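Removed: one protein chain of the complex. Kept in place: all other protein chains.
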Amino acid sequence: MASNLATLRVTGPDGKGIVASCSNLLDRHGYGIFSTEHWTERCEDRLFLRIVFDKESSNDGKDVAAVIGDDDEEQRQEQVNNNMIKNQELETPSSATMAEQELAAFCRDRNLQFELNWRNKKPKIAIMASKSPHCVWELMLRHQAREIDCDIVAILSNHDELQPVAETFDIPYHVFPITTENKPDQEVRQLTLLRDEWNVDLVVLARYMQVLSSDFLDAFPDRTSIINIHHSFLPAFSGSRPYHAAHARGVKLIGATAHYVTPILDDGPIIEQDVISVTHRDGINGLIRKGRILERNVLVRAIQAHLDDRVILYKNKCVVFGD
Amino acid sequence: MASNLATLRVTGPDGKGIVASCSNLLDRHGYGIFSTEHWTERCEDRLFLRIVFDKESSNDGKDVAAVIGDDDEEQRQEQVNNNMIKNQELETPSSATMAEQELAAFCRDRNLQFELNWRNKKPKIAIMASKSPHCVWELMLRHQAREIDCDIVAILSNHDELQPVAETFDIPYHVFPITTENKPDQEVRQLTLLRDEWNVDLVVLARYMQVLSSDFLDAFPDRTSIINIHHSFLPAFSGSRPYHAAHARGVKLIGATAHYVTPILDDGPIIEQDVISVTHRDGINGLIRKGRILERNVLVRAIQAHLDDRVILYKNKCVVFGD
Amino acid sequence: MASNLATLRVTGPDGKGIVASCSNLLDRHGYGIFSTEHWTERCEDRLFLRIVFDKESSNDGKDVAAVIGDDDEEQRQEQVNNNMIKNQELETPSSATMAEQELAAFCRDRNLQFELNWRNKKPKIAIMASKSPHCVWELMLRHQAREIDCDIVAILSNHDELQPVAETFDIPYHVFPITTENKPDQEVRQLTLLRDEWNVDLVVLARYMQVLSSDFLDAFPDRTSIINIHHSFLPAFSGSRPYHAAHARGVKLIGATAHYVTPILDDGPIIEQDVISVTHRDGINGLIRKGRILERNVLVRAIQAHLDDRVILYKNKCVVFGD
Partner (left out) sequence: MASNLATLRVTGPDGKGIVASCSNLLDRHGYGIFSTEHWTERCEDRLFLRIVFDKESSNDGKDVAAVIGDDDEEQRQEQVNNNMIKNQELETPSSATMAEQELAAFCRDRNLQFELNWRNKKPKIAIMASKSPHCVWELMLRHQAREIDCDIVAILSNHDELQPVAETFDIPYHVFPITTENKPDQEVRQLTLLRDEWNVDLVVLARYMQVLSSDFLDAFPDRTSIINIHHSFLPAFSGSRPYHAAHARGVKLIGATAHYVTPILDDGPIIEQDVISVTHRDGINGLIRKGRILERNVLVRAIQAHLDDRVILYKNKCVVFGD
């Protein structure tokens, strides 16, 4: 997305005039709207709305310290608990514009959750990986080509192997060897970096072959903070060695799935999936080879959707707006 | 689309508040909006907007004869000329609601074109085909399965072969044998049926192997009145015998393209395309066989996009909103 | 496949000279070989070979009653038990050529199983279906277009709905309403037709919503006698209502799988699979609609592979040679 663009996402019970009100509010504050996508799930009457607008088109009070009343703060906190406002926004109330305050008021009235992302600073991403280099290379190269719009703060691994990839791109590389005994301690050390020191916005598991403990996951209460790539077409072949399982079953397509991580293994909301044909000639190594292309592309597409604010989580599913 | 839904499409120069105004207008008249998709092409600053709303959710003056002033009618006529209002709407000014009048006024102010389709009656489609049955069968079966929401008024052919297909579905079948000499006369007779007698909304060329004359095309001034399926990935292999040409070139994929028909052969705005892999083992007959699946699916998807009012024509291209 | 072509399939432990011997044998008897595909699975050192040859290119003793010794018959019976020779061949020993006898001797020596299909008569297929028409229509139309090379002897259903489809193509339609109580009796009656009266070569379950009992399956000892289309990407969403399960899981692709039927539900060897993208906008009905296109195409491709003798079963998997 172009650097002048900001995004608004809104979700909650449908009702009269939500799209008009949100559009109108941005209009009134001078923001030129570039793209609008709204869809109401009719079984549950639930609205999903995403608006992309030009934040530079307004002379609005963006740089004026906003006054936010107690009510607003209470509402904000509730939204944080509802995972609709990210920490960094809380920490910078001064950037809250009049528009944002009005939105908060409107959404509170309507029982809506919203996330207004000014995109003033690049999100911070950390990558966790084990030995397989293909996903990490892909992330680095697509980042270098400006197709993934973020700061990559570090690569964390339980092995040495990917150090050279990190060095190629001058990215810090931290090794945390994991054993059954030291895993809790190592996770605490990892969290110290990820959360306390760097305050990352997103953790990407780029073929990280360790299952994260629920303690680790609890440190990221936002359910969209960790994206994993699983090398199968979920829910088929969840768990370990999916290519071996696919080969044993004799499937004619193999797949890859990018999903947000939840405490239940390979069960999180699916962001992106793809498949590729295989034949009887493809042994397990053939599946692994063909699967690599899938994994890296599916992972990148999921990260792009996430970073473009095109994903809205609802229950255990992702609404993913078009790019 | 569900039978209670209506669509609004708007296009023209972008400007402040268009999405909000259109949404607000429908809201005010009581229409529940189900889906909104808006996109502004930034090079030319041109807006494309499609709103799907529940026409039954309003108590508005739909059944009250609307009073339309001269200005409005003038505006309407202009829009007709601009291909944004279909004939049937002109013929039923009494169904024009207050909402429609307000929209007309708003769009006139903003120099926008709009099409408000209440979808109160099914569009009328005529199919033209020659000897190949696969596209005609597909249209009939998908229509029977309620995946193509229209009335199929007749099949016109220059041959007898498809008569049994028409009979299976109780559709009138009209044969117009074409020779170089009689072609102008036959086209006049075809037009008499299509336009004067049936007043069809859409003509579908489902592998009709005759090139329509410019006189024929002139009888449908709306540039979105005729959809053709071409059996190649345009612009490659335009013209006749594309599978032979594809075979001669040794391509590894063959394609099909559905497009609106313009006076220049195979040059009209593309609605939908798809491809399928072929190998050296596929002779010309293999390409033809594989291509049939493409042709019928691509044609149906294009017709569905058209009938769902998901297409907005701009210059020589189609903006096709998601389904 | 062209009507003059015959096929030989061979499988078993790899060894020196198998491809050469089989090719040479056909050469010596005057058969022009059109296509050869051979692959040795190296983990188990198991050979899979398929040869397509022109049966009309020889003056060989095809129409001379062959003398088959006891040994040969014993060998044949063993092969039948191994599922490599079909019943019809047993019943017509007079059509066995010299080539076939030599092949039998060679394969016995090498502990190989072979199937030599002269393709002198079209295989007989029966279709079983319930209410959904799309797969049955597809089979009928592709058969009419000569893309499925067989005789369709009848459609069996537990409902009336598809009678008109059968009538359109002059195919006998037999209704066997199924209740929990009458199911065993009805299956016996179905088997009387399928096996005793018609002696069908293949039963195609074209969205037949009844699970066949193991007694029914036992009546077809050849493990490649029944093909089913399942409306999911197996092994994901086996069992009933897969589209509902896919919708609940929030997958981004839905699939269809054609497989041979075994006593374990949805667990048989997979012949063909395909997927299609879905979005959050696709409700369950959207998945069902999109899935129909998959189901009918995947089912036809699997039947074509089967009828072209391109499938060799090994353990729980299908080796499917290229078309």
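We call the chains A, B and C, going by the order they appear; numbering starts again at 1 in every chain.
Criterion: contacts are C-beta pairs under 8 Å (C-beta built on N, C-alpha and C of every residue); 3 or more make two chains touch, one makes a residue touch a chain.
These numbers were taken from a predicted model, which means no experiment stands behind them.
> Among B:Glu115, B:Glu187, B:Asp201 or B:Glu272, which one is in touch with the chain left out?
Residue touching the chain left out of view: B:Glu272.
> Please identify, in ascending order, the residues of chain C that touch the omitted chain?
Looking at chain C, the ones touching the missing chain are residues 14, 16-17, 19-21, 23-24, 27, 32-40, 42, 49, 322.
> Take the complete complex as the reference. Which residues in chain A touch the chain that isn't displayed?
Interface residues of chain A facing the absent chain: 35, 133-134, 137, 141, 145, 147, 168, 279, 281, 289, 292-293, 297, 322-323.
> Even though one chain is hidden, which residues of chain B still touch it in the full complex?
Residues 39, 41-43, 48, 233-237, 249-253, 255, 269-275, 279-281, 283, 316-320 of chain B touch the chain that is not shown.
In this section, only the chains that are shown with their structure count from here on.
> Between chain A and chain B, what's the gap in Å when you average each chain's C-alpha atoms?
Here the centre of chain B sits 38 Å away from the centre of chain A.
> Quick check: what residues of chain B touch more than one other chain, meaning two or more?
In chain B, 35, 322 touch at least two other chains.
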